[in-house]
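Note sheet for the following structure.
The complex is shown incomplete by one protein chain, all other protein chains being positioned as in the whole.
So that you can tell them apart, the chains are marked A, B and C in the order they are listed, and the count of residues begins at 1 in each.
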Amino acid sequence: MFDNFPLWPDRASSMAGNVDALFIFLVIVSGLMTLLIFTAVVYFAARYRYRKGVPSEQIEGSTPLELTWTIIPMGVFMVIFVWSAVVYFKMRTPPRDATEVYVVAKQWMWKLEHAEGQREINELHVPVGRDVKLIMTSQDVIHSFYVPAFRMKQDVLPGRYTMAWFRATKPGTYHLFCAEYCGTQHSGMVGSIVVMEPAQYEAWMSGGSGGPLSATGEKIFAELGCATCHRADTQGRGPNLQGVFGKPVQLEDGRMVTADENYVRESILDPGSKVVKGFKPVMPTFQGLVSEEQLNALVAYVKSVSQAGAATGKNAAASTPEGAPGKAQGSQVQ
Amino acid sequence: MAAHTESHNPALLHHFATEEQQRNSASFGMWIFLATEVMFFGGLFCAYLVYRRWWFGDFAAASKSIDAFLGGTNTAVLICSSLTVVLAIWAAQTARRGLMILMLVLTMLFGLTFLGIKGIEYKDKFVEHHVPGSSFSFDHEEIPGQPGHYANPHHAQIFFALYFVMTGLHALHMIVGLGIFTWLLWMAWKGRFTPEYHTPLEIGGLYWHFVDIVWIYLFPLLYLIDRHP
Amino acid sequence: MATGNIPPVEREDYLNKHYGVGSWLFTTDHKRIALLYLISITFFFFIGGFFALLIRLELLTPASDLVQADTYNKFFTQHGMVMVFFFLIPSIPATLGNFLVPMMIGAKDLAFPRINLLSWYLYIIGGIMMLHCMVTGGVDTGWTFYTPFSTAFTNTKIVEAGLAIFVAGFSSILTGLNFVVTIHRMRAPGMTWTRLPLFIWAHYATSIIQILGTPVVAITIVLVAAERALHLGIFDPKLGGDPLLFQHLFWFYSHPAVYIMILPSMGVVSEIIACFSRKRIFGYSFVALSSISIAVFGFLVWAHHMFVAGMSVYAALIFSLLSYSVAVPSAVKVFNWTATLYKGSIHYDAPMLYAFGFLGLFTIGGLTGLFLAALGIDVHVTDTYFVVAHFHYIMVGGALMGYLGGMHFWWPKISGRLYPEGWARLAALIVFIGFNLTFFPQFILGYLGMPRRYADYSHMPEFQILNVFSTAGATVLGVGYLLPMVYFLWSMRYGKPASDNPWNAAGLEWQTQSPPTTFNFPEEPVVTWEAYNYDEIDKGHKEVPQVVG
Partner (left out) sequence: MSDHSKSSPLPTYFAVWGALLVGTILTYEVAKIDLGVFNSAVALIIATTKALLVALFFMHLKGASEKLLKLVVVSTLFFLILLMALAMFDYGTRWYS
């Protein structure tokens, strides 16, 4: 699989070609620039080397020349900038209907969970030709999800989600690295991405799982008693979550936010910070009560009730008494 | 100014050509140092700005728990001390040694008053468990203007962390300033300052005024985020 | 071309005026303080170099077999911290700058000689703290201190290392402050701004960064220490903080810090190229202005270190765009140096060889910077060996080449002796070859995807061959760096005495004796000529420069 002495990395994603093209362009541009400067230096150094009795000729400078070599590089730089920004925006905009994989990084391993429910450690199986969106967070320090063959890298931060996406184009096994220094076994935080033909992938997927992630999320949703307030009608003390995901939400203080993964996450961990208009800040925090994996499942669940419309929403509500979890803080009177 | 006055004044250092060059160098050096100080506090102001925008309500609630009257009094105290500093320099310029010493003493008294009031404020915060750390607590504090909405203690702790670092650093500058003014007072007592030579007084004054300016910003930013009932 | 006129009799100079340890430790003479700095930064250079060598040895084989991962992590952290804060940042400003800034503008000393001495003591205190920290356990966060790893996870001595850097930072601020005031207030009559040597312009620009950038990293370190001790939450996402804020504050200084390292080198190279091509610098005002614009634009680009860090894409866009603004003045400088060679009368003495080396390596380093500023490529190559190679081309290839070139150029002035020219040329060649062998393979490694700060790459043995090249190069490079130290020391005793102006150079510093007296000039010089008036010098001078083979 790996050659002994490669000089070019594998090109195994839809993005790799874009990055390589830009890279080659830059190599040519800077190669020409280097050649120009080196040739000039070497030629001048040889041609105008010290000879007895031949004095140097004084040239003060030349404004047109200065302007030329200010403006031409500026122009070249702008071309590079625009091109690279276009590539960057492609990298940073996940396609809408991508398959989702939740990634939890911790010192020093990658925990990956498919939306379909398969869990993997330090290994990710994906099919060729399908868009895969990674929803990533870290349990401890900053890590970085790096797959050189996909030309893809994204830091994974604690306390929030960062996103990345790719579409694999070539079956094979590719390196997965942690690229942000994360402590002692940083160099051990490596894994592989296994890209499979769709048929093979289906076979692998059918290898069994505990059901889709959203189902796990639904179970947790019920266990934590969330459904008491977040009811499938307008009578709940909390907003109805159906159809909410991905839509703009107006907050109590007038701000508008999009109900994306990070908003759902923040609303679970720090419910008081962005309360939806028309509701009271009565929801307790779940900080420290749910693990990163459970959070992911909850996010997946909230997403699923938005996508499926009202169909999956009506679950056995009121199964647990309201306000079961929460911060049991004895209020300190001052 | 080609008037060569060297060897007349013992305060003229040998590597300077003229007294004017020496004085200009010293005051310019102080201004550059103050530029450094601006950026030193600037990092903190930047952090403050970021979190104030993120956690505005929590910051407002935390800010309300500080005694703004004490902060306001301290602002007035510092402003008075700035006045006494310029008066001390004026006294030196007009050869009023007694007045100069009086003004320097007053400046230091104002400085000590400031630190004393600051101490009361810190003590209050300590008693209320508002000092960040293991004993920190800020539960059930309502966010101003949002009844029933309580501040997140974690976010309030960030406010208090910034409050203590910023005012603490400011207080440290006050203490250094008092040290400088003790030295200036001693020099003034010894009669070293004349209408022609009082550069240390001027650059010491620049430092003192700068510390005053920092406080002029700290007061509204930390004490008055959201005070209306 | 060095002309070795033996000075008449033993003259009084700054070296022999006073004797004894006390005369050095309590000196306020900028030249003696420069030498104190020279000794101390050389010491730290070899400590940092020692770590570098250990790093390269470990990477010779894929497995982490020489040392454990935690030891390796300390190696690269301490290599970075020592080299950045205790060698590169003080390197040229504190030694050559300290020595030459007053002399070049015709002053007796810096404006604040005692503050100058204080800044050396601060440097030494910081250095001792850093040494103590390394001996008693060390640090393993990388020189970048990223939170929350540094504040909440590592068990190593962050606070002590941070404090060491804090103290050394103030030393750097005071040096910058001293330079700015000196350049504004202490210029000799006739030394107008347009007559200033480019070395001075470069140091002026450097000082701006030291004054305005350093305090920000200082306060950031204070916050890290406070966060670590009290769990304030300022950088901890669990408590409502943002780890990216640390990165913003850190890079606000640490990106411009690169220009603290490279700008003085550019100043040195301008002096050398003018002298050894016997020409005025082509486009003097553009070269001078580009130093200032590098310093100013350098503050606008910091977040290009954070394109994959989770920053807003729009911010990434702005910072990428701004990053090119700093590339333009750098390119302008390179073009102007090249144009200066045109129709010159070029001598190949050792300093000029270093300047050529600088030109080549800085060009490559600068151009690879374009790759990193380009958003789409940066995503792939950031945090890989591509970055490592790039910044070594700038900071070692550029800054260190300039430093060595400057040391050779002004050594006769500093020591009053000539170094052995043949050895010096050999060393320049060895450094150049060793450097490229060490770091060029790392560009390829980086594009292949080898992440930096990996103790162990046994999962990807295909990276070994390039790593072997790199380690081999490092050995050559090590020899290249030892050589100058040996022959400089040798020359202090056995070198031929240098004349006052062995290169027939134009600067004011060459118009006084070698080594200079305590106050530099017998009487205050009056300047009536432009910088780099080599035409007038070569016309007016009786002695024609000779090439010493």
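List of remarks:
Assume a residue touches a chain if its C-beta (ideal position, glycine included) is under 8 Å from a C-beta of that chain, and two chains touch if they have at least 3 such contacts.
Keep in mind the model is a prediction, meaning the values are calculated, not measured.
Counted over the whole complex, the shown chains touched by the missing one are A, B, C. Touch with the chain that is not drawn comes from one residue among B:112, B:178 or B:216, which is B:216.
For the chain left out of this panel, the touching residue among B:14, B:123 or B:227 is B:227. Considering the whole complex, the residue from B:16, B:45, B:136 or B:181 that touches the absent chain is B:45.
Checked against the full complex, the candidates B:35, B:101 or B:180 give a single residue touching the omitted chain, namely B:35.
Contact between chain A and the unshown chain involves residues 92, 257-258, 260, 262. Listed here are the chain B residues that touch the chain not shown: 28, 31-32, 34-35, 38-39, 42-43, 45-46, 49-50, 53-54, 68, 72, 75-76, 79-80, 82-83, 85-87, 90, 93, 145, 195, 205-206, 209-210, 212-213, 216-217, 219-221, 224-229. Counting over the whole complex, chain C has residues 184, 212, 216, 244-245, 248-249, 252, 299-300, 302-303, 311-315, 318-319 touching the chain that is not drawn.
We adopt the following convention: only the chains that are shown with their structure count from here on.
Viewed as a network of touching protein chains, the structure reduces to a complete graph with every chain in contact with every other. For the interfaces A-C and A-B, the C-beta contact count is higher for A-C.
One finds 37 Å separating the Cα centroids of chain A and chain C.
Annotation for chain C: residues touching 2 or more other chains are 238, 240. Counting partner chains per residue, chain B shows two or more touched chains at residues 55, 152, 155. Those residues of chain C whose C-beta lies close enough to touch chain B in the complex are 107-109, 111-113, 115, 173, 177-178, 180-181, 184-186, 211-216, 218-220, 222-223, 226, 230-234, 238-242, 245, 248-249, 252, 519, 524. Residues 2-9, 18-19, 22-23, 26, 29-30, 33-34, 37-38, 40-41, 44-45, 48-52, 54-62, 65-66, 69-70, 73-74, 77-78, 80-81, 83-89, 91-92, 107, 140-142, 144, 146, 148-149, 151-155, 157-160, 162, 175, 177-188, 190, 270, 287 of chain A touch chain C in their complex. On the chain C side of its complex with chain A, the touching residues are 1, 64, 69-70, 73, 140-142, 144, 146, 148-149, 152-154, 237-238, 240, 243-244, 277-280, 282-286, 307-310, 313, 316-317, 320-321, 324, 327-328, 331-332, 334-336, 338-339, 341-348, 356, 359-360, 363-364, 367-368, 370-371, 373-380, 382-384, 444, 447-449, 451-457, 459-462, 465-466, 534-535, 538-539, 544-545, 547.
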